[in-house]
Each structure stands twice: as structure tokens, then as C-alpha cells.
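Written out below as C-alpha cells is the structure these notes cover.
What you see is the complex with one protein chain gone and the rest in place.
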Amino acid sequence: MSKSKEEYIRRDGRKVDELRPYSIRTGIFKNADGSAEIRLGGNWIVAAVYGPKEHFPKFQISQDEAILNCRYHMAPYSTSERKSPKPSRREIELSKVIKSALEKAVLLEAFPEMSIDVYIEVLQAEGSTRVASITAASVALADAGIPMRDMVVGCSAGKVDGHIILDVGEYEDKEGEADLPIAIMPNLKKIVLLQMDGKLTHSEFREAFELALKGAMQLYEAQVNALVSKVKEMGEIEEAEE
Amino acid sequence: MSKSKEEYIRRDGRKVDELRPYSIRTGIFKNADGSAEIRLGGNWIVAAVYGPKEHFPKFQISQDEAILNCRYHMAPYSTSERKSPKPSRREIELSKVIKSALEKAVLLEAFPEMSIDVYIEVLQAEGSTRVASITAASVALADAGIPMRDMVVGCSAGKVDGHIILDVGEYEDKEGEADLPIAIMPNLKKIVLLQMDGKLTHSEFREAFELALKGAMQLYEAQVNALVSKVKEMGEIEEAEE
Amino acid sequence: MSKSKEEYIRRDGRKVDELRPYSIRTGIFKNADGSAEIRLGGNWIVAAVYGPKEHFPKFQISQDEAILNCRYHMAPYSTSERKSPKPSRREIELSKVIKSALEKAVLLEAFPEMSIDVYIEVLQAEGSTRVASITAASVALADAGIPMRDMVVGCSAGKVDGHIILDVGEYEDKEGEADLPIAIMPNLKKIVLLQMDGKLTHSEFREAFELALKGAMQLYEAQVNALVSKVKEMGEIEEAEE
Amino acid sequence: MRDLRKRTLSDILRIKQVSKFIRENKRMDGRKLDEYRDIEIKTGVVKKAYGSAYVSLGDTIVIAGIHFETGTPFSDTPDQGILITEGEFLPTASFYAEPGPPTEEEIELSRVVDRGIRESEMIDLSKLVITPGEKVLKLFIDFNILNDDGNLVDAAMLAAVSALLTTKYPNPEKVAELENDRAELKDVERIPLPIRDIPMTVTIGIINNRYIVDPTLPEEIAADALLSVTHTKNDEICAMQLLRGELDYNQLFEILNIVLEKNKELRELVLSKVGGG
Amino acid sequence: MRDLRKRTLSDILRIKQVSKFIRENKRMDGRKLDEYRDIEIKTGVVKKAYGSAYVSLGDTIVIAGIHFETGTPFSDTPDQGILITEGEFLPTASFYAEPGPPTEEEIELSRVVDRGIRESEMIDLSKLVITPGEKVLKLFIDFNILNDDGNLVDAAMLAAVSALLTTKYPNPEKVAELENDRAELKDVERIPLPIRDIPMTVTIGIINNRYIVDPTLPEEIAADALLSVTHTKNDEICAMQLLRGELDYNQLFEILNIVLEKNKELRELVLSKVGGG
Partner (left out) sequence: MRDLRKRTLSDILRIKQVSKFIRENKRMDGRKLDEYRDIEIKTGVVKKAYGSAYVSLGDTIVIAGIHFETGTPFSDTPDQGILITEGEFLPTASFYAEPGPPTEEEIELSRVVDRGIRESEMIDLSKLVITPGEKVLKLFIDFNILNDDGNLVDAAMLAAVSALLTTKYPNPEKVAELENDRAELKDVERIPLPIRDIPMTVTIGIINNRYIVDPTLPEEIAADALLSVTHTKNDEICAMQLLRGELDYNQLFEILNIVLEKNKELRELVLSKVGGG
């Protein structure tokens, strides 16, 4: 805590307000209606969307809007100790909060009596997987052509060695003092996922929240670029075919 | 066994033919259609009834009568060692025998294609929970306004130190020579639950059975009083409101 | 490996091309629509067939043909260490390959929207249970009067002490070099089940396969005899009744 | 699920038929009201188990097998072996018996059989201890209903008791010397189980206020009540279960007298067929 | 499943009613927007547990019980006891609460309560160690929703915290001397839990852009967002969960100020009713 905010260098060499290297790709799976991949530092996460489609069993359908199903799941080899393939309580909670966030963005009322399935698979985990997951899932939904009010993009901030930092890595998650994952709709300026653990004063919280917002806006650009490059590629293919 | 039946004092100070202190209350839960609470010594048991209501899934419905579902369950903190919240084989058996007993009392034929759910939760267990449970469940059914041929009331007898005793407590259940839980329809004079374990001669069995009957009749009064006081209270409230 | 094929005597006294003692009986269960029992050495396996019958739940039915369900299961007391009654992954795989084999023989298209259940229970296991199971199940299907393109009969071959042997027993399964279970439709000359583990050269494989075929044809006779004797018995009963 | 309340049209016709016979003190299969069906008992049918028995009561077929494992004693009984009873209906048994986790009927049946064995103190569990408080033998009674034509409790108890009477178990003193329990247990010297009692269970059905012994499945469906009672060899009641229905108080005691008689008959039959005791 | 999005016709009518009141800064039960319902807290209600509490928030009823077992510490925290929180809706709680494996709502609720306790470092888990790296105490917080009229997180936290504040736990030094942990643990001398903080959770609902405290079930259904925030006694935020809905950025900070106030009120109430701290 002796070093100033500007001088503090994180264990992986980052500055306090620096994201890990990231990339987003879309259209990675042939069978799914939409798909996307995100890499954020060592995180490697894929998402696939199936739907809108008829919902079974019938007695669960909603007359007014589509049902959104969402599964966040970690592969057994994604962590340094093997993870049982059976969903843990943590995975079930995260599936719920991610679903709850995506529901605010998808125009569910456009597809009454249908369902939309979002499957997120963490192939390698290295901290802040839930927000990276929601970022990828949102791109996969857009790739599936599902109408949305806005994208959803997530990012985390935290506190390590007394410093408020952006994009919490694995070491920082384990050893740090606080973790604040958020997801927003960047154009509507709405928070749709918000969790926290650790300890933060109110002023630290504000600083962390604003940092996470900034990171989210940066990742939102990558989402847009991924979707744009896919459209471009398709254009090129079509041109080539003509 | 040197002491006579009249002199024998039980570990908790009771005479052989003495019930533990008890009380029955009804209308304890706002959401349920009917509810009741019983305290019998250290036992603290609540019951809630939902129904009659439409039954799902459809292919299971009965054309002739309502389906009665019944769950007997012990809370994790109800025993001196923590109990897993997952239903044990014992809980499943007791749910079955309690359901079987209540089915004889409820006029199921009045509600074809419907179902009635009876949920019993043991919050603290201290011996003879199954008969206390059925006693509470029966009051909850009456509280829900479900038509019944008769109340169902349960009581246990047992054998400890060679003496036939009424209302088997926890110590007596563990250390005693026999346990005989019964439930009856007190006006129709029918046995609807009858189990036994331990060892009893035929004459001991008769003595124990008759003692349990006597105890059941005493608890039946408490059932009636609980239902009457609720009616009175409601009357008072109505008067007050006028 | 010093002894010639003709001289080699197996641990249980058999020659290389000799089946264990076997017997097949049919009509062993009153409630099932068809049933059969096979004993092959120490193997004791029973099979029961229920159906064709209406299929539930409705959304799974096939418009074109009956659904065949098949369960291969080992009783807890069937092995020298107690087996949990819950189906193991091995039992699930074997249920699948047995089902897949029987599906080729049963005229499923004769019963659209129906289902046929085949239940196989290994009461005592002593090597080569899957092929003995399929042999019994096929007889049970015939006993149920279900139309079939051909019987299905199974047999195994293997390699022990360098010799290719017929009908792999328990010791030979555990200590041998290879195990080749097959099932065929004997008149149509079709292979419908084929698995292998261990190591075999191509020429050893051919020798083993041909040996297993020979054994299967021998067991097919026992299948036919079991069905014929049942028919005869029924004739005798009818005559006696006249 | 084995739901005796299920009343299809054919059930109702069957119930009427059964009732008509019973009213005339007859039964559809020609038996007297207090008569068991033919009882077949074969022991040692599964060589892989430490003990086993095949029992048929008419068309009801049950197999029981006995196994042993080593384990840690329960904390409240450090000087006792562990007895575990698990019974299942095989899906061969009836159209209603589908594979899946145990139903409430299967659990009740297992627990009724377990109580009969346990409360009679049939097996001296103190003789199953290897090292007190640390290691004991777990005795598994597994039984299966292969075909269901009623009276499963009596049939399952007969199978379990017959299997136990002919079981030889691993000598705990020799087990104590093993290096690898799991691999070597089955090769340990075996000695007869320490048998102290022979419990017998008799189930009575009430139809038209008449008491019938050994009810078939149609009789069970027609019955107003089914009561199972287990006695020790000294005529003590050691377990009881009202499986279904309702009883008058006096009916209970009339039934107990019938059960006491039949229980002796049954015990003699088992002893003559199985030996032991 | 507790699905707040379910919008039956009667839900919609109720929502309209709720909204109408809120627009006029009133609530259907007469409360002010920032007012809790009557809070009843009774501790020691289950004598069999090491600690327990009954909490009612209006018609919402929760019971929490505390238990201990011995176990092996996690490999990455060899010098810490283990804290396990499991909450379930009893099927008594509402028509939607059916028996079965925990739903995602139950898991979320349990984990939110767990984080509140854990991240505040309320319990000094290092004091639950028997032998470092080998044996520790496992502290179980089990809570149940008995009747659901909304604001389950606040009610469950109140119950869990009140139970913990009045828990006496087995002295680890004495546990180290036991021969048979499982049988003897409950008879070991008990000492008060090492309490370091008293976290409090306040949940705010947003209806018509107004912030309401302690929402009832109809208010939860009507709400656009529900945010739970947990504070330590030093006014640090230690846990937060957006349970449902969406928030403007500025709404978040407005809510935080309200929560900070209510959290102090609540902590004082608990201290006055329960003692401790």
C-alpha cells in the first residue's frame, strides 16, 4: 500500500486499470444457432445458443414470452484440480444470475410459447469467469439473430493489496480483499448483474464500480467488432460466390 | 421390575400412564390452506395442507377420488446429530404409513381428479414423532376445511424396564424393550396406523394397545379444542370488526 | 503354449472348443408376457418381456415402429463381492448394445406407437453374461409371441494361455488375453452384437470369431428346443383337459 | 409403483369375484381361508453369495442373498456388526414394477423384513465384530421379488430367514489378520452365523370381515386391511405393520390369535426344509 | 420453484394495486417505504441444536439451526474450520414450494446468506481447529423458510446471525481428547462461538423508481429490481446480490445510502433482542 495507484504493478505485470489480453470470436460451432468464444487472459470460454424453438414439456410454457434457459458449466479439465462434471451449487447459482441478466436484454415477448437455450462452457478458468461468460453469451445470442434491447457485457473489479484493480485474475480472486463482478447493458446504461464479496468501504466500492464500468465498455467494443467481422466475412464469402 | 406399576416413576418423572405435556395450535401458516402445530414433550412438529387442487401431471389423476400426497420430514437441526435434509428411507416409510392412515379419514371421493398435499415437518424430535405428526396433520386437514369421516389421532405405548408405559419418549425409544405407535379414528373406533418393534407377549401387547388408545383419546380432546378455539377467535375477530 | 490345441485342457476341465453345460427354459414367470431362464456354467440369468403395450410419455412415441426398452441388470448377490443395486456404467452400456442387437430382430414396425420392455436379470454371474443374456432375452421375446425376423443368439470366444477358446468363463475373462462376445441372427447370418477387448492378431481374431459362431449355433438349438418343449407341454395340457 | 388402490374395471370385477367366494368361506384357488399356498424353499441357489434362498409362495417368487463387507461400526453401537436389508421388485415381477430408485412400497417392504430380523435378535451381531469400535462385518440381506402374486412380506421373510439359516460367514478372528479386506475377504475361513431365533411373519387380509391367510394379489386388492405380524420362536410379537386399510379394535386381537398358530406351522416347515435353529 | 416472473391474472391485479399505493408513497399494509414489518426473534427454540433462532418478518417465517461435526479441513485452508450453509424452502412455505432437490432459488438464497456470514468474517474459523491440517469442526447453518411472504434474504440472515450469536460450540481442546467423535461430540463442554462481527443484510425493492425496504411477496412480484446488500459493523459492504431486475447506475448508489442506515437499525434490534457482539 506504500505504492501509489499509478506505480502499483500487479503480479501479472498489469497496471491497476488494465484488462488482460482478450479476444472474442463468433460463429465457432456449426450446429448451434449462434455461438461465440471469449479469451480473457487464461480464460477460455465458449457459448452456444439454440432457439427460439418449441418448448417441452407443454405445461411449463409461458403464453406471453419465451422461456430463457441458461447453463454455466465448467469442464473437468478447466481448473488445476479436476472438477466433477456434475454441476456444483456454485455453477447453479451462476447459471441463475447470468440467466436473470440476459433475460433483461432479450426480447422474450417476441417469442411466446418458445424457449431459448444458452449454454456456456468454461474450458479454462482463470478468474472472473462469470462476467466473461455473460459477455460471450450475449454475442452468441446476437449471432443467433435473436432480437435484443441491448448487448450485455460483463467485467469485474476488485481490491488487492489495498488497490482497487480492474479485471480480477485468478490469483487476485483467491488472495485479494474483494471481488465485484458486474454486467451492464452498455447503451441503456443498466446494471443487470451485480454481486460482491470481500470488504469494501462505500468510497472503495464506488471506485471499483466505475473501474468495472470502464472495462465493460472496452469489452463491449470487442463484442461489436466480433459481430461486425463475422458480417464482413459473410459478405466476402457471398461476393466470392457471386 | 421390582416396583409395582403404580410406584414406577419414569426417567422424566412421569407415571406409566402419563402423557408428556402437550399443546396443539392451528392456523399457524398464512399461505397454507390449513396448518397446525403440536408440541408433545420436546417434540415440535408443524403440518401444512395445500388443496384440494388440480393435479399434475394429468396421466396420474384418479377419476374417482382425490390423490393424497404426504411427506413426513425432519429438519436438519431437529436431532442432536445433524440430519441430512435429503429424505431418508425411514422418512419415506413413515410418509407412506401416515398417508395410508389419513386416506381412510379424508373423503377423497369428494374431489375426483384433484390432489391434496400434506406436509409434516419435525422441527425438534423427541420420540414418538410419527404419531404426533399424524395428530397434527389431521388438525391441519380439518383447518383446511377438507371433509373427513373422522379425525385421526395417534399415540404410542411401549415397554421400559419391564413396565408398559404410555407415550414413548426419546430415551425410552432408544433404551426401551418395545415401541407400539398407533393411530385411530376415535369416533369410528378404527385403527389406521399400527406398527411395532421390540418384543411383547400377547398380554403385554394388549395392555400396551389399550394404554395407547387411552392416550389417543386424551389427545383427541386437544385436537378438538384447538379447532374450537380457532373458530372462537375468528368469531371474536368478526364481532370486533362489526 | 507348449501343448497343442487338441491337448490343452482348461482350468475347469473343458477342451478349447467346448461350451459349459447349459440349459434354457421358458415360461418361468406368470406375470410377464414372455420369460426365459438360461443356465450356462455358473451363470443364472432370467429375462422377462412386457408388451407390446401403449407407450408413455406420449411425446416420445414413434409413429413408425415400437420402442424397444432393454435393461441388463445384475442382482446384488450375483457376484462374489456385493454389487450395488444401482445400475453401473457397465450395465448401462450392456443394456444399450443388447437393445441395439434385439432391435434388428424384432419386427418393430408391426407395433407403431407401442413399446416393448425387455428385462434381464443376472442372478449369478460367471463370465460371458452379456451373450447369455441376449440368448435368454430372445427366447423370452419369442415366448411373448412377438414377431421376429430371426432369433438372436450370443456366444463368446477368447484367448487364454495363447489358445483360442470357446465360451469364456469367469477365470478366463479375468486372466485371459482377449474376450470376444458376439451375437448373431443364425438364419439370416447377421452379426448384431460385436465387441472385443484384449489383444488378437487378425488371424487369431478370425479363429475366435469362427469358434464363437459355432458355439452360437449350438446354443441356438437349445433355444429352439426350449420353445418347442413349451409348445409340447401346452399341447399335452390341452389334450389332458379335453 | 405397486398401488393396491388402483381400481381398473378388471380389478373391480376381480374384487367382486374374490368377495363372492370369501363370503362363502371359499377361495378362488380352492384353498381354505387359513391355508398357505404351496411353499417351495431352496437354499444355496446362488453360490457366489455367502447364503441364499429361493422361495415361491404359489406364483410369488423371491430370492434372497447374503453378503458381507468390512466397515466401521455405528458410533452408538461400537461392539455390534451392521445389518443392512435392501429389497427391490425386479421389473420382471409385474407390469407396474419399473426400474428406478426404490419406491415407497419397496422401502416399506425392506424395512418390515429388516425389523422382523432385527427385533427378534435373530443374529447375534456382537459376533460380527473384528475390532471393537473400529472394524466390524456388515451383513447385507438383499432380496428381490421376481414375480408378484401377493403376500410379499411373508415370502420375503421366508427367503431372508432361510438364507440366513444356511449362511456361513467369514470368521472375524481370521478377518482381523487380513492385509487387504476387500480382495481377501471371500477366501477367509467361513463359520455358521450365530443364530439365536427364527422369526416368522404372517400376513392376514380382511375381506368381508373374514380373515384370510397368504393373500394372492387379487385378494390383496380386494382386502379392507392387510396386517403383518412377526413372532419370535417364544411366541413374542417382535414386529407388526398395518400395511393398508383399517381395523376394528377386536379384529386386531382375533388376528393375533390366528397369526400365532400359523407362525408355528411356518417355522416348522422352514426347519424341516432348511434345518438350523 | 419460486418464480417471481410468473404473472397470473391475479398477480397482475395485485401488481397494479401495489404500484398504485407506491406511487402515492404508501404501502398496502400501511408501512412507510423505508419501514420493516414487525420483527420477532426468538433464540434457543430448538434445544437439540447447538444454536437456533426463529424469525418472523410479518408473515415470513424462518428457522435456523446450528450443528457441528468433525471433519478434514480443505487442503488450501488447513488451519480453518469449515462453514456450510444450506437453506431450503419447506413445502409448508407456499404452493410453489414442492419437495425435491434444491432449486436454483434455494441455492442462491443459501449462498447469499453464506457469503454474508463468511465475507464479514463473523466467525473466527481458526478457533474451530482440532488438529491443524487433520481435524477441524464443521459448522452447519441450516435454515428453512416455513412461510414465504417475501424478503427471504433479510429474514434468513437475521435467523442465521441470531442463531450464531447464541450458539455454544464444542470446545476443540476437549474434542481432541475424544475416542469416538460422532457419539461423544454432543456431550463435550461447550463454549461461546468466537464472534468477530455482526453482518446485516438489507434488501431493497424498486417499484416505480421508489425504493422500498422489506418487500412483501406481492411487492417483490411488482418490483423492477431487488438488491440485497450486506454490511459489517464497521459499515463496510461485504456482500451484494442483484437478485432480480435492472438498475440505473445512480440508483445503485442511492440504494447503498438507504441500506447503510437500515443496516444499523437492524443490528441494534438484534443486539437488543439477542445480546452478544
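Read from first to last, the chains carry the letters A, B, C, D and E; within each, the first residue is number 1.
As a convention for this text, a residue touches a chain if its C-beta (ideal position, glycine included) is under 8 Å from a C-beta of that chain, and two chains touch if they have at least 3 such contacts.
Keep in mind that this is a model prediction, so the values were computed, not measured.
Within the whole complex, touches from the chain that is not shown fall on A, C, D, E. Across A:Glu65, A:Glu103 or A:Asp117, the residue that sits in touch with the chain not pictured is A:Asp117.
Note that of C:Ser35, C:Thr79 or C:Ser95, the residue touching the chain absent from this view is C:Ser95. Across the entire complex, the residue among A:Trp44, A:Phe111 or A:Phe205 in touch with the chain not shown is A:Trp44.
Among A:Gln63, A:Ser80 or A:Ser203, the one in contact with the hidden chain is A:Ser80. If you put the missing chain back, the residues of chain E touching it would be 75-76, 78, 133. Annotation for chain C: contacts to the undisplayed chain at residues 64, 89-90, 92-93, 95-97, 100, 104, 180, 185, 189-202, 205-206, 209, 213. For chain D, the residues touching the absent chain in the complete assembly are 179-183.
In this text, only the chains that are shown with their structure count from here on.
Considering every other chain in turn, the ones in contact with both chain D and chain E prove to be B. Of all chains, the one whose Cα centroid sits at the greatest distance from that of chain A is D. Inter-chain centre distance (chain A to chain E, centres taken as mean C-alpha positions): 28 Å.
Averaged Cα coordinates give chain A a centre that lies 58 Å from the centre of chain D. Taking each chain's centre as the mean of its C-alpha atoms, chain C lies 31 Å from chain D. Counting partner chains per residue, chain B shows two or more touched chains at no residue at all.
Along chain E, residues 182 each make contact with two or more other chains.
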